[in-house]
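Okay, here's the structure, questions in a sec.
Only a single protein chain was left out; the remaining protein chains are all shown in position.
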Amino acid sequence: MSERLSPRAALVGGLLLWFAVLGGVSAWAVHALAAWSIDELACEAGHDNLAGFPLTGAIALAVLLPAAGAAAALAASVLAWRRVRPNHGDGDERSTGRAHLLAFVGLWLNTLALAMIALGGVAALVLPPCQR
Amino acid sequence: MSGRPDRLGTTAGDLRTATGPVGLVTEEPVGRSTAWWGMTLFITTEGTLFAALFGSYFYLRFQHGAPWPPDGIAEPELLLPLIMTAVLVPSSLPVLWAEAGIRRGRRWQLRAGLLGTLVMGGTFLGLQGIEYSEILREYTFTTNVYGSLFYAITTFHGAHVTVGLLMVCWLLAASLHGSFGTRRHERVRVVGYYWHFVDAVWVAILFTVYLSPRL
Amino acid sequence: MSSSTAAERGTGPDPAAMAALDSHWAAAPTLRNWFATVDHKRIGRRYLVTAALFFGFAGASALAMRTQLAGPEAGVLSAREYNQLFTMHGTAMIFLFSTPMLFGFGNFLVPLMIGTRDMAFPRLNAFGYWVFLFAGLFMWASVPAGAAPNGGWFAYVPLTDERHTPGLHLDVYTLGLLFLGISTTAGAINFIVTALKLRAPGMSLNRVPIFVWAIVATAFMVLFALPVLNLDNALLFLDRRFDTRFFEPERGGNVLLWQHLFWIFGHPDVYIIVMPALGIVSAVLPVFCRRGIVGYPLVVFSIVAIAIISFGVWVHHMFATGLPQLSYGFFSAASTVITIPSGLQIFAWLATMLFGRIVLSVPFLFVVGFLVTFVIGGFTGVMFALTAFDQQTTDTYFVVAHFHYVLFGGAVFPILAGIYYWLPKITGRMFDARLGRWAFWLVFLGMNLTFFPMHVSGLLGMPRRVYTYSGGLGWDALNVLATVGAYVLAVGLLLVAIGVVHALRRGDPAPDDPWGGDSLEWATSSPPKPYNFAVIPRVRSLHPVWDPATAESTGPGADEDRILAEGRRTLFTSEFDGRPERAVEMPEETLKPLVAAVGLLVLFLGLLFAWYWIAAGSGALVAGTLATWLWPPHRAPEEAGMTT
Partner (left out) sequence: MAGRGPQIRRRRSVPIPRAVGCGLLLLLCGCAGGAPSTLDPGGVGARRVADFWWLLFWISVAVFVEVMALLVWALVFRRHPRRRLDRSDPVRFVVVAGAGLPFVVLLAVYGLGLRDLAALAQPETPPAVTVEVTGHKWWWEVRYAGVDGATANEIRIPVGEPVRVRLRTADVLHSFWVPQLMPKTDLIAGKIRETWLHAERPGEYRGQCAEYCGLQHAHMAFLVVARPRAEFDAWLARLAEPAPAPDSDAERRGRQAFLQSACVACHTVRGTSATGTVGPDLSMLGARWSLGAGAVPNDGGHLGGWIANSQTVKPGNAMPPQPVDAAALPDLIAYLESLR
């Protein structure tokens, strides 16, 4: 290895790549679970607020925060994808090839996750929360 | 790990290398045994089961609406569950200590640690029995959905504690048989993981079943 | 790529090492060893045969139902019989055929494709098979007893509770699926660990065959989806047997909880079935296009994306239950977007064909049949993502048509392609191509004739799961067509079975690599030796068999640490980059998995018939067996690492 890598840097680097791969879809999972459960359970109970907080506001948060998370993961995956090129490196092409593949997969996953969160946001704009 | 003297400097340097090509290609996790992976995945799937169970609890609770607990059942008492927590959660420590011991080749430490866990886990089950004997007078698992949830969640966890204790007994027996040492203690490690998992689930139960109705 | 034998590739260390490998890996052909085997290839074959048997049972149920539905007000089956048969048909096709069949392929192929000698946990593998077999028999035995499940394969409460369906029917269902779940979970863990730790050195993640990616993604889905089903079934069993109130609205329970939990499992399960089948397509199609698959990273992305997003679409099975529309909006979004990774795969295959040189062999024909039917199923799939349309057509024959296009088109066609493709490797025999082509055309025509008219009868208002219907509603002719199609389909499938038997009896010996395949199973003999590879290959590219560097690595002068002839050993490599770590000892034949599985069978029978003491006793037997199974081998203190 041309660059000295402390164990901590290695750990952070490895985990950062995983965030770049799975961060977006994790954010989407949070979005789907939160937005759905807030909506179904609050409406079933006949509330239009969540402990005093308006339901639309809660749902908006359940859209916007995950969207921010997915965007961050997207940025990380772009970074990783650009920095890890198969021919970039230090002769160990199997690791760079693997990391490049993962970054590529992450790039697409994050884009897709962002699209799903955005479409959910569109639904939240169009439909009143408790309409059946 | 990293050099002490200029901690800030190394941190910035670490971050730079971590986000560079060399850092990003780090394999993580790496070098684990098949037993480690097998137990990790088993705990993952079991954890999903408990997550679904807790999800069901909240789904049923919020679909049911107030009051919760329904039908005049009192909010769960906290004293006994807190004592149970105080017994069960620290029982992870003897397992850790036992594992640390066998890593240095100290079989006596392994055996003593496992024995400690066994005693604490057994105490927990005994306390759960006492709790049941009190609560059963008020309501049972057929009373209503709350009763069903309470007994299903706690019994299911109790069954996991029992399985965990059986595993610890089995380890203890194997340790008397003389199979473990500094190089051979994978079984101790993975049983330890299972036990920590059982502990962690109890913390989630404490929140879900005992504390959340008071929120 | 012309076919070539392992000998030409120079596989084979010196004779002494070969003899050592044989002595350590080959089990004597005794009856005990037949029951005690832990060889992934034998277990894989058993999975395939057993699942095919259950497919036959479930298919026969379907034929009986189609006969009943051939005309209005027919009396071939009573309502009671029909309801049991359609429930068993669905349950068996989903749980006892599709997943085990594909696990069978996985079992046989994953260790070969990644260049190792067995699964990570060979005894667990044997245990998984026995549990699958017993659980399947447990469920099917209820049919002649007249106590088969009769609540539909998704068994909605409160129809399935004790008040509305007394008797054993639903107990067979809940316990049978819980029992089977043990096997599926064990298999899933085994696949993941095998693929993570046992890949041949050099096989970093970017060189893993698509089929292995698909199996691993499927296994992950199983780990997250199956516990939810198990919980659902456990709660239903408790409600039925011990009067708990989870699904009883009068006591605060909620019937929609069943549906949520069921579909949190159920939708990923559709992909659990289809995903490995798509993996088969990605293995078969490029070989007959004479090039690597186009867009390998995109296909990997598709697999990962589907595996994850499929967990966020379940409410589209509940679009008619009257939840808030906004909730539907969220799930409609995910259900729409999940089409994109599927579309990417379709176009990756099309591009592979367009930019390749096509060889129109029998396996490839089935792949083409898959493409045509799966695309149609995909269209109707998008339609079901759209709430308003879904509410109109769900629970009609339109949805029956849809999921048969997805599951027959998306899983059975690839499975048939896989059978023809790997038959030479599995059995060492070639099949008769003419018979295979006949089988394809009959299956293809029969399938479309059976299921296409169902789109129309659904649009014309015919609900599903009706044991009969009135004449004059515009449904009669369509049902006749579907029934005729079912018989054509049955003949086609029979020809497949005849083709397999014919190949076994009369087939020419198969060469090691009849198709010029690219993955490592073609780099060993047909059928493979018990130890799979005399030398574990060193992988240098995505297509190791097309890559001379990999072929050389198994030739003379291979490093001793990849021969591992002393003892029953194979190689661990690192999780993602496939760096060699250490050699490990693999277990030998043992009867313990069988004993444990029998113990579980008795346990579940005990629960079914409420013989709880017997259940408890067999539970203890299982625990005892596991304790001896996993008992650490005796080691001298120095070996274990005791210095004192």
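For clarity, chains are labelled A, B and C in written order, and residue numbers in each chain start from 1.
Here, contacts are C-beta pairs under 8 Å (C-beta built on N, C-alpha and C of every residue); 3 or more make two chains touch, one makes a residue touch a chain.
Given the structure is predicted, the values throughout are model-derived calculations rather than measurements.
Undergrad: Using the touch definition from the header, name the shown chains in contact with the chain that isn't displayed.
TA: The chain that is not shown touches these displayed chains: A, C.
Undergrad: Out of C:Gly56, C:Gly71, C:Pro463 or C:Pro527, which is the one that touches the chain we can't see?
TA: Of all options in C:Gly56, C:Gly71, C:Pro463 or C:Pro527, contact with the hidden chain holds for C:Pro463.
Undergrad: Which candidate, A:Leu11, A:Ile59, A:Ala99 or A:Ala123, sits in contact with the chain we can't see?
TA: Here the residue in touch with the unshown chain is A:Ala123.
Undergrad: Of C:Thr184, C:Gln325, C:Ser525 or C:Thr590, which sits in contact with the chain we cannot see?
TA: Final answer for the missing-chain contact: C:Gln325.
Undergrad: Tell me which of C:Val382, C:Val484, C:Ile498 or C:Ala623 is the one touching the absent chain.
TA: Counting the whole complex, the residue in contact with the absent chain is C:Val382.
Undergrad: Among C:Ala195, C:Leu223 or C:Leu256, which one is in touch with the chain left out?
TA: Per the contact definition at the top, the residue touching the missing chain is C:Leu256.
Undergrad: If the hidden chain were put back, which residues of subunit C would touch it?
TA: 78-80, 83, 151-152, 156-159, 164-165, 249-250, 253-256, 289, 294-295, 298, 320-322, 325, 328-329, 332-333, 336-337, 339-340, 343-348, 350-360, 368, 371-372, 375-376, 379-380, 382-383, 385-389, 391-396, 453, 455-456, 459-461, 463-470, 472-475, 478
Undergrad: Pick out the residues on subunit A that sit against the missing chain.
TA: Within subunit A, the residues that touch the unshown chain are 115, 119, 122-123, 126-127, 131-132.
To be clear about the criterion, only the chains that are shown with their structure count from here on.
Undergrad: Roughly how far is subunit A from subunit C, centre to centre by C-alpha average, rounded to an integer in Å?
TA: One centre to the other, that is 30 Å.
Undergrad: So, what's the distance in Å between the C-alpha centres of subunit B and subunit A?
TA: Going by mean C-alpha positions, subunit A sits 28 Å from subunit B.
Undergrad: For subunit C, write out the residues touching at least two other chains, lowest number first.
TA: Touching at least two other chains: 576-577.
Undergrad: At least two partner chains per residue is the criterion; list those residues in subunit B.
TA: Residues 27, 59, 63 of subunit B touch two or more partner chains.
Undergrad: Looking at the complex, which residues from subunit A come into contact with subunit C?
TA: Residue list for subunit A touching subunit C: 25, 28-29, 31-32, 35-36, 39-40, 43, 59, 94-95, 97-98, 100-102, 104-105, 108-109, 112, 115-116, 119-120, 122-124, 126-132.
Undergrad: Show which residues of subunit A lie in contact with subunit B when the two form their complex.
TA: 1-18, 37, 41-42, 44-45, 79-80, 83-85, 88-90, 92, 95-96, 98-99, 103
Undergrad: Okay, in this complex, where on subunit B does subunit A touch?
TA: The contact residues of subunit B facing subunit A are 1-2, 10, 13-15, 17-28, 58-59, 62-63, 65.
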